[in-house]
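Notes to accompany the following structure.
Up next is subunit A:
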Amino acid sequence: MSTPTAILAGFQAKRRSARSRSLKPWYQNGSLVAGMIIVGLLVLMAVLAPVIAPYDPIKQDLTATLQSPNALHWLGTDKFGRDVLSRLIWGAQVNLRIGFLAVLIPFVFGSIMGGLAGYFGGWFDAIVMRVVDVFFAFPFYVMVIALVFILGSGEASIYLAIAAVSWVSYAKIVRGEVLVAKKQDYVIAARLSGMSHARVLGRHIGPNVLSQAIIYGMSDIVMDIMAVVTLGYLGLGIAPPTAEWGSMILDGQEFITTLWQQATIPGLIVVVTSLGVSWLGDGLSDMLSPERRK
Partner candidate 1 sequence: MHRLSFIPGRLLQSIPVVFGVTLLVFFMAHLLPGDPALAILGDKATAARIDALRTQMGLDKPLIVQYGLFLGQLVRGQLGTSLTYQVPVSELVLEAAPVTLSLVFFALVLSLLIGIPLSGIAATKPNGFADLAVRGYTLIGQGMPQFWVGIMLILFLSLKLRLFPVGGYGQTAFDHFYFLFVPALTLAIALSPTMIRSLRSSTINVLGSEYVATARSKGSGGTELFRKHVLRNAVIPTVSILGVNLGYLVGGSIVIEKVFALPGLGSLMLNAIFSRDFPTIQGVTLFVALFVVVVGILTDVIYTLLDPRVNFGSKERE
Partner candidate 2 sequence: MVDAPLLSVTDLALGVKRSSSTNVIVDGVSFDVNKGDRFGIVGESGSGKSMTLRAVAGLLPAGVKVLSGSMLYNGKELVGMARRERRMLMGPEIAMIFQEPMTALNPVMRVGEQIAEGPRRHLGLSRKAAMDLAIAMMARTGIPDPARRALAYPHQLSGGLRQRIMIAMAISCRPKLILCDEPTTALDVTVQHQVLRLLEELCDDFDASLVFVTHDLAVVNQTCQSLAVMYAGRLVETGPVKQVFGDPRHPYTKGLLDSAPDFDQPDRPLVPIPGVPPNLAHRPQGCSFAPRCPFVEEVCLQTPPPLFEVEPGRSSACFLSDEIFKKVIA
């Protein structure tokens, strides 16, 4: 019987089944577990930095500059006599914090714009898509660097610059998902039974559609961490003397012939961080939509 109630019951069942899409429990998901462990350890390192770092990361000691790794300084000291290991540990705070937080604004703003554009269509959609096209014409780093220039250096500018550039990807993804979801039976049923647009978007389309945005968000975190580190290398990021992995690599490059660790190790930490977050993202992707995993 196809009364509205029956249709509604049908789509509620569908929504429930859409939620429980993963094929195996989370603790058996290799990528997820590996990712959680790595990211967990790194976050722990960042949080416990004041406790576990042997030295103050910005304290200079000009009598002990440019030492190679030794018993006192496991990774040596840089040109200002600062302990490299401590800077590495403290650097996690800056890099992880900015990397994770920077996705929030683009995620929210981009998803809303994309969702509205896809759902309502018409001229609003046309305008949003044109704007998205324009933004896509600018390579990520060109824009971010130009914006950091304009907005001045500092953490807030980095958030703004990244937000201004990356929201478009979310918009595009969410819009695409909404366009598909719009046509599904359960949405038509919901509208037929008198639900307002807001309710349909919020309760029905939203949760199903956002999973793709979340999955993209994970790879975006990796990109943002990379961006912070790159800005640091270019001298445009967090101002010295704050410990940050990118600027550490810049400092290290000067002395690469003798003290190669100082340029290499921070980079390795970035690789490990990216691996961890990527695995976390892959694991999440498996849980949310295993059939779409490449």
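Rule of thumb we're sticking to: a contact is a pair of C-beta atoms (placed from the backbone, for glycine too) under 8 Å apart; a residue touches a chain by one contact, two chains touch by 3 or more; residues count from 1.
The candidate set was assembled so that all candidates are chains of the complex that A comes from, given by their letters.
Model, not experiment: these values are computed from the prediction.
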Task = Using the definition of touch given at the top, pick which of 1 or 2 touches subunit A in this complex.
result = 1
Query = For subunit A, which residues are in contact with candidate 1 within the complex?
reply = 130-131, 133-143, 145-147, 149-151, 222, 226, 229-230, 233-236, 246, 249, 253, 256-257, 260, 263-264, 267, 270-275, 278, 294
